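Attaching a single structure in structure tokens format; questions to follow.
Removed: one protein chain of the complex. Kept in place: all other protein chains.
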Amino acid sequence: MTNAAIADAAVGTEPASYLEAGHTLISWLTTTDHKRIAILYAISITLFFFIGGIAIAMVRLELMTPHGLFLTSDAYNRLFSLHGIIMVWFFLVPSIPATMGNFLLPLMIGAHDVAFPRLNLLSWYLYVFGAAFTVYALLSGGVDTGWTFYTPLSTNYATGYVIAAAAGVFVVGFSSIATGVNFIATIHMLRAPGLTWFRLPLFVWGMYTVSMVMVLATPVLAMSLLLVIAERAFGLPIFDAARGGDPVLFQHMFWFYSHPAVYIMILPAMGVVSEVIPCFARRAIFGYTFMVYALIAIAVIGFMVWGHHMFVAGQSPLANLVFSFLSFIVAVPSAIKVFNWTATLHRGQITFEAPMLYALGFVGLFTIGGLTGLFLASVPIDIHATDTYFVIAHFHFIMVGGTVSAYMAGLHFWWPKVTGRMYSEAWARFAAITTFLGFNATFMPQFVMGWDGMPRRYHYYPDVFQAWHVMSSVGALILAVAYVLPLIYFGWSLIYGRRAPANPWNATGLEWQTSSPPPKENFLRLPRVEVEPYAYSDTDQVSGANNRMPVRAQGETA
Amino acid sequence: MTNSHGRRVHVWLRPIAVWVALVLLGLASLGSAYLPLNAFNTSLNLAIAGTMVILLWLFLMDLVGSEALVRLIAVAGLLWLSFMFALTLSDYFSRACEGPGDVPPATCVNQKTNRGAF
Amino acid sequence: MTTDSFMTAASDYASEVDNTFWVLVTISGLITLLVASLIAGFSLRYRRGSSARRGPLPERFGHEVEIGWTMATLFLFLFIFWWAASNQLSALDVPSNALEVHVVAKQWMWRVQQPGGAREINEIHILENQPIRLVMTSEDVIHSLFLPTMRLKQDVLPGRYTFLWFTATKTGVFHLTCAEYCGTDHSVMAGRLVVMTAPDYARWTSAQPEADDLAHQGEALFFALGCSGCHAPTSSIHAPDLRGIYGHAVPLADGRIVTADEPYLRDSILLPEKDIVAGYAPIMPSFRGAVSEDDLVKLIAYLKSLSTARTLPSRQAGEDEVPTGAQ
Partner (left out) sequence: MSDAVTALREPWPDLDRQREGVSVGIWLFIASEVLFFGALFLGYTVYRTLYPEAFRIAGAQTDVFYGGVNLLLLLTSSVTMTFGVDASRQERRRTTLVCLGLTMLLGTAFLIFKGFEYSADIAKGLFPGAHFPLQPPQTQLFWAFYWVMTAVHAVHLAVGVGVVGVFALILWRRLLPIESPGMLGVATYWHFVDTVWIILFPLLYLVGRS
């Protein structure tokens, strides 16, 4: 890579990377360096990703036959509840903000660290403390209320460890509030000189909007779970129908958080994809300002649509109509983003490294996920399709097809910057394609069986649906393999991988202007920014006097 | 910080004035609760509580003297709260109570009957 | 249980939902195809090193396209919303001749009570082309009655009635199941919806064990529980006369006027001191705990049967009825 050499020379001798700033466990557990906290988060959420994965692997195996294989109904219920709780709160919500967000935000805005480094470490300890509660609940028998904790099942009739699980989620909620507060303060106050709001990379906009949602939505979840604990532990009749309570009120409070929660999962994914596609298409993002306003619109309107989860829950017809209308409005910004990503490819110099494969996969699968969301936003169709496998397929298309693909794209894209090592490109592309195929094999059949009337959370099911379930389980096996592969070749690259240059992908953005892995204080000299983000252009463009932006070579010669 | 004499008096005077206002408002809301105003009672109490909070936030928490961003954040919390209240209550207020006996009074707001007692 | 017990659209409403569904599938299919072909096309045409024309796009061109597809998407989505909403609103008003079937959901079974008094477990036998209105409540957690062939589902909540109405146009045995997770045997809580032609339905009802219809059972309860002690016109105690009360306005002690509909009757039995009728002392004891959901359904059916101006068959035959209803 020709320009990599230039970047290295500019930085002078290789500064000591943040990894060398202490090798003892204590140095890792008491660090306030945002990069190390990102690594701590990465390790813990990968652990929980595989715990949740094993739980659902057993469920998919169990569903191979209509009348179960090796689990009792109770064990089955606890497994899918566990899968929900762990995947939503212990993997998906922190997945991109807490790992890539923590690592890259200060780098991308040219700061030494986040605004409140100690609060950042507290955020990780809150995550660990919440995880302890949940693992205790898991080990001592699990919880059988689903991840939704609907009353009166969770308060009066569930036999599992509801209080421990609810307390675990309550605590981990404050971990994401702490991250949200930290990021908003950082983006507002620690931007490098010259980095105005509309020169911020879209990943930083993604972090800003997701932090807004995290800070404003999570407290309502905390309160709803606190009320469930109060009712279950002290018998206070908050949702108790016998004494006038209304179980639908819990659903209002729960979904007021849980729908913005799915935007907490998708906004950072959109940010990552908006970084990856321009880099590998060598084109500036199409319609930058529309993309920014789309992110903000999703974050704000996302708070007004939660009622579409409750069309059949006993809500009034007028509320169904209002929430249905608002759910259609919130779908518009997502559609704009898909068109803009696609338009970015126009007239580009497209290469297909692993991050690009994952990103293009994201755009495709997110489109299908978003469109099926329109089905569920229209009341008559939702009345038939809700609580069936149609809904399961819809939200897995968004969460797994969308957020996990974008997480993988980001992981591959910034792996050289984080570890200073290159991963093996061939294996990564193979894993990306396998993920895409395994994913479709798993969840496309679920759309079909869902519309046919296969309810969700069913241990025994009518044998009419066995064919679809077998297809889905086989797909899940392929997906499991595809998810284990990165673990292997990333681990391998840590030891044997090629040394990564400061900017292996020739990408724009301040994080690529420092060495890989970056020094503890991120930048030896505070960078100045004069140029728009994504200043990719296939013509050689020298900009500004002190040329902070790396020179764009005439399309890589290598 | 400790420059002009005016600044020093102002520093002592404002909190005291705000305290007096808050106490008076508290007494007013307490007193008004005992007057038989039925529906108007609740809205009066809430209005007084609202003004007390605004006074506290503007002067004692010095929102007046702080940055625009901080004021924006203070308002954002209340704005998001209004989203939650507006849409949830839109569900409860629009649940039919009579007519085809859609939903019994247990969880529906019977506008005609309990307008007075609100 | 063959596939068509899930798939066939067995009511006009169901085929309407199917039409909406297939329209949406086509629209989504087209958009997905458009996006996928654009991505594939651009990826192929503009791959690195290909000879296609590059160079920056005119700035104005960017904004035109952007606003264009934003508006297009907005109007397309509003069109879909209008179609779905009109479908939903047309399904709201219940036909007046709907037959009321009472459903009580309990952890992991459905107890069904036909208006004719026939009681069924996990099964609903109905007449074809007859509007049916399910009046549902739950005795414990939230369940959800799901009729796939009717494309209908409605959560069943404790402490409150929820409603579901449909008119089956096809006969046959269809699937009925619980859709809201309700505990260990949630997946076993299934049943059958049997839609029969008129002769079959008549034969089925007559084959039922000789059960009085709901009103008669209610009447028996009315006397057994001692309601007649106060509410019978012949009783000496000053209590509201219940004949012809259903559906009429009842003036309350605190000046409010409520309609005596099902929920009002249910609450007056369970919580008598909640709405005290004007001109009467609040002496009625609460029957909470003494009356089960099923008895409640029968009592209410009996009180509703009184509203058809049939005189109250008092125990002492030959008493001449002096209508003393004051309203």
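To keep things simple, chains are lettered A, B and C as they appear, and every chain counts its residues starting from 1.
As a working rule, a residue touches a chain if its C-beta (ideal position, glycine included) is under 8 Å from a C-beta of that chain, and two chains touch if they have at least 3 such contacts.
Because the structure is a prediction, the values reported are computed rather than measured.
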Touching partners, among the displayed chains, of the absent chain: A, B, C
Residue among A:227, A:391 or A:431 that touches the chain left out of view: A:227
Residue, one of A:242, A:426 or A:487, that touches the chain absent here: A:242
Where the missing chain touches chain C, by residue: 271, 273-274
Touching residues on chain A - with respect to the absent chain: 32, 111-117, 119, 177, 180-182, 184-185, 188-190, 215-220, 222-224, 226-227, 230-231, 234-238, 242-246, 249, 252-253, 256
Positions on chain B contacted by the hidden chain, ascending: 1-2, 11-12, 15-16, 18-19, 22-23, 26, 29-30, 33-38, 41-42, 45-46, 48-49, 52-53, 56-57, 60-62, 66-67, 69-70, 73-74, 76-78, 80-81, 84-85, 88-89, 92-93, 106-109, 114, 117-118
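Note that only the chains that are shown with their structure count from here on.
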Chain centre separation (chain A, chain B; CA means) in Å: 37
Where chain A and chain C are represented by their mean Cα positions, the distance between them in whole Å: 39
Residues of chain C whose C-beta touches two or more other chains: 159-160, 162
Residue numbers of chain A (touch at least two other chains): 241, 244, 246, 248, 314, 317
Contacting residues of chain A [partner chain C, same complex]: 73-74, 77, 144-146, 148, 150, 152-153, 156-158, 241-242, 244-248, 281-282, 286-287, 290, 312-314, 317, 320-321, 324-325, 328-329, 331-332, 335-336, 338-340, 342-343, 345-352, 360, 363-364, 367-368, 371-372, 374-375, 377-381, 383-384, 386-388, 451-453, 455-464, 537-538, 555-556
Complex contact set, residues of chain C against chain A: 1-3, 6-7, 16-17, 20-21, 24, 27-28, 31-32, 35-36, 38-39, 42-43, 46-49, 52-57, 62-63, 65-66, 69-70, 73-74, 77-78, 80-81, 83-85, 87-89, 91-92, 107, 140-142, 144, 146, 148-149, 151-155, 157-160, 162, 175, 177-188, 190
Chain B-touching residues of chain A, taken from the complex the two chains share: 188, 216, 220, 241, 244, 246, 248-249, 252, 256, 303-304, 306-307, 314-319, 322-323
